[in-house]
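What you see is the complex with one protein chain gone and the rest in place.
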Amino acid sequence: MAVEQAYAPKDFKSDLKPIWCPGCGDYGVVQAIYRALSAIGRPPHEIAFVSGIGCSSRIPGYTTAYGFNSVHGRALPIAQGLKLANPDLLVLVAGGDGDGFSIGGGHLPHAIRRNLDLTYIVMDNQVYGLTKGQLSPTSVRGRKTATSAYGSLEQPINPLLQVLSYGAGFVAQGTPADMVGLTALIEEAIRYPGFAFVNVQSPCVTYGEEHQQMRAQKAVMKSLASVGHDPADYLKALEWATHYTHDLHTGVFYRNPDPPPTYEQLVRERQAELGRNALPRERILELFVQRTEGGVLADS
Amino acid sequence: MAVEQAYAPKDFKSDLKPIWCPGCGDYGVVQAIYRALSAIGRPPHEIAFVSGIGCSSRIPGYTTAYGFNSVHGRALPIAQGLKLANPDLLVLVAGGDGDGFSIGGGHLPHAIRRNLDLTYIVMDNQVYGLTKGQLSPTSVRGRKTATSAYGSLEQPINPLLQVLSYGAGFVAQGTPADMVGLTALIEEAIRYPGFAFVNVQSPCVTYGEEHQQMRAQKAVMKSLASVGHDPADYLKALEWATHYTHDLHTGVFYRNPDPPPTYEQLVRERQAELGRNALPRERILELFVQRTEGGVLADS
Amino acid sequence: MATTDLIIGMAGSGGDGIVSAGEALMAAAAREGYRALMTKSYGPQIRGGESSCRIRIATGRLHSAGGALDLAVALNWDDFLKFGAELTVSGSTVVVWDSASGITADRLPLPGVTPARALAVPLAELTKTATGSDKMKNSLVLGLLSGWLGVPAAAILAGLKKRFLRKGEALWQASERAFQAGFEFARAEPLDDAVRLEPAVRPAGGAEKLLTDGNEMSAAAAVFAGCRFFGGYPITPSSEVMQFLTREIWKYGGAALQAEDEIAGVASALGASLAGVKAMTATSGPGMDLKTEVLGLASMAEVPLVVLNVQRGGPSTGLPTRAEQGDLFQACFSAHGDVLRPVLAPTSVADTFHVMVEAFNVAEQYQTPVIVLSDQEIAQRKETVDPIDTSRIALVERQRPGESELQDYKRFLDTESGVSPMSCPGTPGGAYLGSGIEHNETGAPASSGVMHTRMNDKRFRKLQALRQRTDLFSEEGDAGAPIALVSWGSSAGVCREALARAQAAGLRAKLLVPRLLYPVADDVYVRFFAGVQAGLFVEQSYQGQLHRLVRMFVDLPRDVQSFCRSGANPFRPAEVLERIEALAQALQGRLEDAQPVEE
Partner (left out) sequence: MATTDLIIGMAGSGGDGIVSAGEALMAAAAREGYRALMTKSYGPQIRGGESSCRIRIATGRLHSAGGALDLAVALNWDDFLKFGAELTVSGSTVVVWDSASGITADRLPLPGVTPARALAVPLAELTKTATGSDKMKNSLVLGLLSGWLGVPAAAILAGLKKRFLRKGEALWQASERAFQAGFEFARAEPLDDAVRLEPAVRPAGGAEKLLTDGNEMSAAAAVFAGCRFFGGYPITPSSEVMQFLTREIWKYGGAALQAEDEIAGVASALGASLAGVKAMTATSGPGMDLKTEVLGLASMAEVPLVVLNVQRGGPSTGLPTRAEQGDLFQACFSAHGDVLRPVLAPTSVADTFHVMVEAFNVAEQYQTPVIVLSDQEIAQRKETVDPIDTSRIALVERQRPGESELQDYKRFLDTESGVSPMSCPGTPGGAYLGSGIEHNETGAPASSGVMHTRMNDKRFRKLQALRQRTDLFSEEGDAGAPIALVSWGSSAGVCREALARAQAAGLRAKLLVPRLLYPVADDVYVRFFAGVQAGLFVEQSYQGQLHRLVRMFVDLPRDVQSFCRSGANPFRPAEVLERIEALAQALQGRLEDAQPVEE
């Protein structure tokens, strides 16, 4: 594009040097985020970027946004409080498959049903990177890891199907093996007015398996557009989502064609409506007053 | 049936007098459980019944099974440990919509993907009964409660769609307004070899709304059998599940026609396989021995 | 002579409406200018179980729910007896019950007590005669009370009218008739002067009394202090805080979130605070357990946050509807690692306002989570509260970076005070990385022992100033007394009352009431205990937690002991008084022993 951009991708890059392993997929994800933010055009200081704990959760520190590398699994509730307190901010949330679907998995349905305008990016590498290679909730059955010496006994979860069942308005999947596509998805997710979820198949080069690496992904990935999926079709989206762990589909699974109002919009409306007859705050105690008027209770 | 039953429904009824409000739907649920257990025929002492906290979670105390009225939201993980420690037990889990889908919502996908042979009964009354009438995650949008004086701003979750997306092998919905149906569903759920989920529309007479009460339910409930749904059809089950909050469908949404092995079966196989060459436990320390044989490390 | 201080206890079944009768009486008394205090208690059922209330009405200040009842009203003896500890009958109690029960005065089910007077009243019958049904027994009881106590009928009827007219003219008329029947009965069968109140001083035109409970008061205080975000999850006995705020906070431009659990509740509040908004959460014991990790994060990332814990009986689910002061250890020490987190506690409904505002001030000033320990007793009891002059209360806002500090912004600048200016998203130049990981001044992760020591120093140093806040302690009684009490929270009021009685009886004693429980202000205790020969920490927990906590930091005189017990066993002023008397006697004995014996 010839349009000049107010902020270049590098304006979103901080001085902190990433300590990811050489070749980690997360390098690509943070690059895609820089580019998407540049396309969006909001200044870094108007962005809050919240994460949990994990290799992937280090990502806010590598941006020039206000970054909060919180505790394991709690990025979404923190981000919701932050967004409600200041709806003018652009709020990004990111983390790993463990952070988001295991310890943090209980927050996801509720963040989604509230529908705040948040963009949630999960770097789904099917393993626990930071703690050195244990099972993750998206690890395939039979996978051998530090905590599954003989192969895991459980079925992985299906994050795409889950977030669809939770009612997310925007659901997509990308990979750093397709940087152009990933950048576009993240940009579109940010622009979607409501909760947007992007699952990124971001390879762990240290604890991941061969078939999860970029090279393998490039060979098998297939865009949903190329198979003719219409992102407005919710039931079809559910069906495509069932392919997770078998096929690597990229692109938008679902985009609500008629986005409902966000939670913060409803809150602002309520504040405006009820705020009109509010007392000055020093008079909050008047709610407790027992008025006497000649012994008869006033009807106030 | 003319078959004599080893245990009558009353054999499962304890001496503890329920302190539910007169008319509470949960009276019907516990009755249905007594009857289903009688049909199953296992003695009460071979049953462990785990719940969280809530009006509904009092239910184990009203049975003669081993009852554990644990803490809010943690019934499922406790039940999993219990079942793994003694797979011969019949393990029931029960609780409310708040207990199971709000504070305990993070445990549900993982209990389901592990697929232990548990039966999980939720008394979904769309409100917090025990704490006196606050919003629940299944309360409809706009619902006024003690914590939503002006109506709730959020979309409810859809528990049926959720558990289907988690991969539950048996998913059903019932109501005490149809005691025969509810009893049959609970019995079938217990018989299903794997994780089984029964959502019960159990009215809260004290904090519920008119249209949630038994009388109203009787007028609108419709069985899935009557609409010709085939419980083996997963995609169709997803579609019927999207009707939650709009229609009251009873019956089995999904029953996996080809149930995979349960987690405890896999665990037993693993124990058998690996246990064969195990040392007696006093010799566990031999794993740490550095053997010397003429200065050359033995290859043991 | 009539009395200036009176305690009435009533019990009945769920449908009897005995609690709402109590509330009507209390409201009327308040409007008449009395001070009043009311506690309620219910059976375990959500609906239809037994219920009771206990109302104390006085012409002067009230500090506690008091001791044995002066007047007991049992709509039903079975129900009444279920509330043993709360509704104690003594030899000076006047006991009233429904004669329909068939129980006669000589066969009262009160083992070991003979009340001052026992009067069976045909409650159901009178009601039926007056209204055609026995539904309005509570209105009849109100009539009785008005007649006996001397609380003006007009004041009570005004309240009843307001309530019943909404439901229809017929109901209101029935209520009024039942009331009148009761009133007339009372006039015909007067009780002792001991249950007749001196008239109160009616408040002058402008000075309006407040009537509320600790939960609503804490929520109102938060709004006043500038709290504009609440995130929480319902739990007894704190839910009313959220219920108040979900009604009111929007009006002030704030928002309240019913989160999916307590972790999300406190995490959302932390998020709001990061955004620059004053924020709080409220919960009770089990919820506190769950909030621990995020509270540790707030300490590490230096985020202002107020956490209200309305204590109930523990451990675990425990006794959800009963008061206990058993969460002090947890408030101080729940998070892993070396953390110093201020803990405050109010002693009454009125005090809750001040303590909550102070909690926000401390949180903002020092960028720290602050825990407020209320308890079920304070939180759910209703009190009359004298008007509060809010114009004299200063509010603190967190320090933000100025132009120059934003030049090369260091979020965790190691200043002399230990407090670093905190920027919030939206401020150009103020972006930083906040985290629970140990970090250097800019916020970048750091794991050296040197940096860890330095940052621990900073985090502890900034809170040392609190230990000088003598205004967060009140000392009462005779400063030079040899006998000293320390008490906090809802037990403090009981001790105040006991102290007053002890002084009236000529005993030399004093009382220290800390509102700041942690960090332990060692100087305050050292000064208070200088010259003290015997003392008691009075608190309602099995372990006597404040006593142990203070011992960690202060060498107490040997004869300072703990007077403590499990929750759901509220202290009564008389028993504390007894302990003071016993201490005084022991001291006397010691003096005597020390006298040289002449042979």
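Note that the chains are named A, B and C in the order they appear, and that numbering of residues resets to 1 at the start of each chain.
The rule is simple: a residue touches a chain if its C-beta (ideal position, glycine included) is under 8 Å from a C-beta of that chain, and two chains touch if they have at least 3 such contacts.
Being a predicted model, the structure only gives us computed values, none of them experimental.
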item	value
Which displayed chains the unshown chain touches	A, B, C
Among B:Gly23, B:Pro44 or B:Gly151, the residue in touch with the chain that has been omitted	B:Pro44
Contact partner of the left-out chain, one of C:Thr104, C:Ser133, C:Ser417 or C:Ser448	C:Ser448
Option touching the unshown chain, where C:Leu37, C:Ala72, C:Leu290 or C:Val343 are the choices	C:Leu290
Among A:Ile33, A:Ile53, A:Ala79 or A:Met123, the residue in touch with the chain that has been omitted	A:Ile53
Footprint left on chain A by the chain that the document does not show	19-22, 53, 55, 71-73, 102-103, 105, 128-132, 134-135, 137, 146-150, 206
Hidden partner chain, residues of chain C it touches	44, 84-85, 285-286, 288-290, 292-293, 296-297, 299-301, 309, 311, 313-322, 324, 326-327, 329-330, 332-339, 435-438, 445, 447-450, 452-453, 456, 460, 541-543, 545, 548-549, 551-553, 555, 558, 565-569
Hidden partner chain, residues of chain B it touches	14, 16, 43-48, 50, 53, 60-61, 64-71, 74, 76-86, 88-89, 106-107, 109-110, 267, 270-271, 273-275, 277-279, 281-282, 284-285, 287-292, 295-297, 299
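As a convention for this text, only the chains that are shown with their structure count from here on.
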item	value
Centre distance in Å when chain A and chain B are each reduced to the mean of their C-alpha atoms	30
Distance from the mean Cα position of chain C to that of chain A, given in whole angstrom	42
Where chain A touches two or more other chains at once, by residue number	106-107, 109-110, 267, 270, 274
In chain C, residues with contacts to at least two other chains	250, 260-261
